[in-house]
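The other protein chains are all here in position, but one chain of the complex has been omitted.
Entry: chain A
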Amino acid sequence: AAEPWPENAALYQQLKEEQILLSDNASSLAVQAFLQMCNLPVRVVCRANAEYMSPSGKVPFIHVGNQVVSELGPIVQFVKAKGHSLSDGLDEVQKAEMKAYMELVNNMLLTAELYLQWCDDVTVEEITHPRYGSPYPWPLNRILSYQKQWEVRRKMKAIGWAGKTLEQVLEDVDQCCNALSQRLGTQPYFFNKQPTELDALVFGHLFTILTTQLITDELSEKVKNYSNLTAFCRRIEQQYFEVHDKDSSTTVVGRSAKRSLLR
């Protein structure tokens, strides 16, 4: 029904080892999982200036043929226009539910990740500032990092999260994970047999939270409380990502063996 997917499709994100942050890694992993689920091969290219190359300023973005599309929402629509879709089998009410849950993840999990890495002073000093500006020389690294922090804090203030304490944010994360856990129940995927973009998005965020080392483990502890969510992440990792670990050196998931959930 559509043009074939080119061989050299590339997904751009920031440098995996030194630069990428929690929220960006989660978004990138979500897109990678989605493309894997659609059986569309893509190679991951790491560039220090990925954020500036992206048409919307957000990572990840994919370069397919002569088009550049960024962020999961537009990528899903782009892939659908090419004739691949994971959510065609859902009826209208289920599609509404799927969109609602995706908004929940974006609204709560992503915002909580952004809060943690840009508004919590300890994390900002020790992890975010060093990582964000690492490819650049001083003083550019500090300037870029402060600029980004100012931007994120403005946004947090506008949506009312600036007044929240870390405990309240963690509680929101807990509520969100509870909702996701309840919705998933004992099914393999959110809409029973087939994975959809919601599964990709949830996997991206939860896996990153579970496998990224921060100052404290409180965030990952909140997710670990829900065994069906950790089992869900393990299942998707095994099904869609382990295949690559064996042959190619560009491991799609994580940086080294210790990142795997099968610890």
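The criterion applied here is as follows: a residue touches a chain if its C-beta (ideal position, glycine included) is under 8 Å from a C-beta of that chain, and two chains touch if they have at least 3 such contacts; residues count from 1.
Throughout what follows, contacts and distances are computed from a predicted model.
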item	value
Missing subunit (named according to UniProt) among the choices "Carbonic anhydrase", "Gamma-secretase subunit APH-1", "4'-phosphopantetheine phosphatase" or "MTX3 protein"	"MTX3 protein"
Among A:Glu18, A:Asp88, A:Glu103 or A:Glu126, residue touching the chain not depicted	A:Glu103
Residue numbers in chain A that touch the chain omitted from display	55-58, 92-93, 95-97, 99-101, 103-104, 106-108, 154-155, 158-160, 175-176, 178-180, 182-183, 185
